[in-house]
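Missing here is one protein chain; the remaining ones are kept as they sit in the complex.
Here is chain A:
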Amino acid sequence: MNNIVSIAVKEIKHDFRDRRTLLFMLAFPIVLMLILGLALTNAFSSNVKLGEMKVLVKDTSHGGPLADAFTSFTAELKKSDIHFETIKKGVNGLEEIRQNRYDGYMELTDSGISLYGNNQSAIEGNVIEGMLKAFTDKYNAVSAVAKVEPAKVSQLFVPSASANGSYIKETSVNANRQPGSMDYYAVAMSVMIGLWGAMSAGRLIRSEIVQGTAPRLVATPVRRSELFAGKVLGSIVQNFLCVLIVVLFSKFAFGAYWGEHLGIALLILLSEVVMSVSLGLGVSYLFKGKASTGILLLFVQLASFFGGAYFPVSVSGTDMANYIVLASPIRWANHALTELIYGQSSVFSAAWPAISLNLGLAVLLLAVSAVFMRRKEGL
C-alpha cells in the first residue's frame, strides 16, 4: 500500500511540475472557455424578452378541415400574447411586414399555409415559424386520421387541459433555466479536460521507458501490480484535480452555473477521468510506442469535436455524424451534466447512466491492460 502511494505521489508531482501539462490541462481550457463563452454569448441567449406578437392572416380558403384546425390553433395562441388579425380589404400583407407593423404574415388557402417573416424581428419570426411548423406537423397527422374517421378530426383540435400551450412548448420558450454560453462552455471544457486524461495516462508506462527509469523500477522489490495501481491512482488524482480546478474556476471566476448538485456533477466528471485514464493505459498496451500516442491524440480530438466541446451538437436524425457523436465519451458526460443541471429528471437518473458506463468501460480497459502487462518482460 505504501508503495502504491509513493508511486502515485511521484506521478502527481511529475505532472504538476510539467509546464506543458499545466498549460494544456488548465490554462488552455480556461482561456478557451473565456473566449468561446464571451464570443458566443448571443448565440446562446434564450431568455430574450418577447413582447406581444402580431400576426396578420389572410384567409382565402373555403372552410374545410385545414381552416377549422387553423382557427382552433389561433384561438389557443391568443392566450400566449400572440395575436392574429384578419387582413382588411385593400391591405397588402407583404407591405405590412416590410414596414415592420406585424411580426408575421400568413396566407391560408385550400392547399396550405404560407408564412412571411420580417428580418427586423428575426427572433419573433422564428418563434412564429416554429409554432406554425408544430401546427402543420400536427395537422398532417390529423389529416391522416381524417381520411379514416372524419368525425374525430375536430376533437383533436379542441384545446384540452393537457394539450394547452403545447405549440408554444415545442418552440422552446421554456420556463426552465437554459444554459448561457459561459455555462455551456464551463461544462464542455471541464468534460473535455476529463477526457484529455487519456493522453497523460497513455504516457504512464512509456515515459518510464523513455526516461530509462523502467529498469530501475523493475529492479526494486515493488510488485508490478503495485506499480500499475500507483500509476493509475496518481493519474486519476492528478487529472481529476485539473478538472476540479477548471470547474471551480469557471464557477467562481466566470460565474458559470453548475446547478444544485455540484457534488454529483463532480462525481460524473470523476467517473469520466477514471474511464479516460483506463483508456489511455489500455491503448498504450495495445499499440506499441508512438502509435498509441497518435491514436489517443486523434481520438481525443475527434471526441472533443464531435462530442460538443467546441460547439453544441444535436443528436437528432440518423446520419453518420450522429453515431460519432454518440460514441464520444464527451457526449455522455455532457449529456449527463446537462440533464443534472437543467433537466427535470431525478439526480439519480441523470447521473447514473454515464457513471456506470464510464466505470464499466474502465474496468474492461484495465483488465485488458493487466493481461497485456502480465505477458510483458520488464515494464
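Convention: a residue touches a chain if its C-beta (ideal position, glycine included) is under 8 Å from a C-beta of that chain, and two chains touch if they have at least 3 such contacts; residues count from 1.
The working rule: contacts and distances are computed from a predicted model.
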"Aspartyl/glutamyl-tRNA(Asn/Gln) amidotransferase subunit B", "Aminomethyltransferase", "Heme-copper oxidase subunit III" or "ABC transporter ATP-binding protein" - which is the UniProt name of the missing chain: "ABC transporter ATP-binding protein"
Candidate in contact with the missing chain, chosen from A:T60, A:N100 or A:Q211: A:Q211
Touch with the omitted chain, as defined above, among A:G112, A:G289, A:G360 or A:G378: A:G378
For chain A, residues in touch with the removed chain: 2-3, 6-7, 10, 13-14, 17-18, 211-222, 377-378
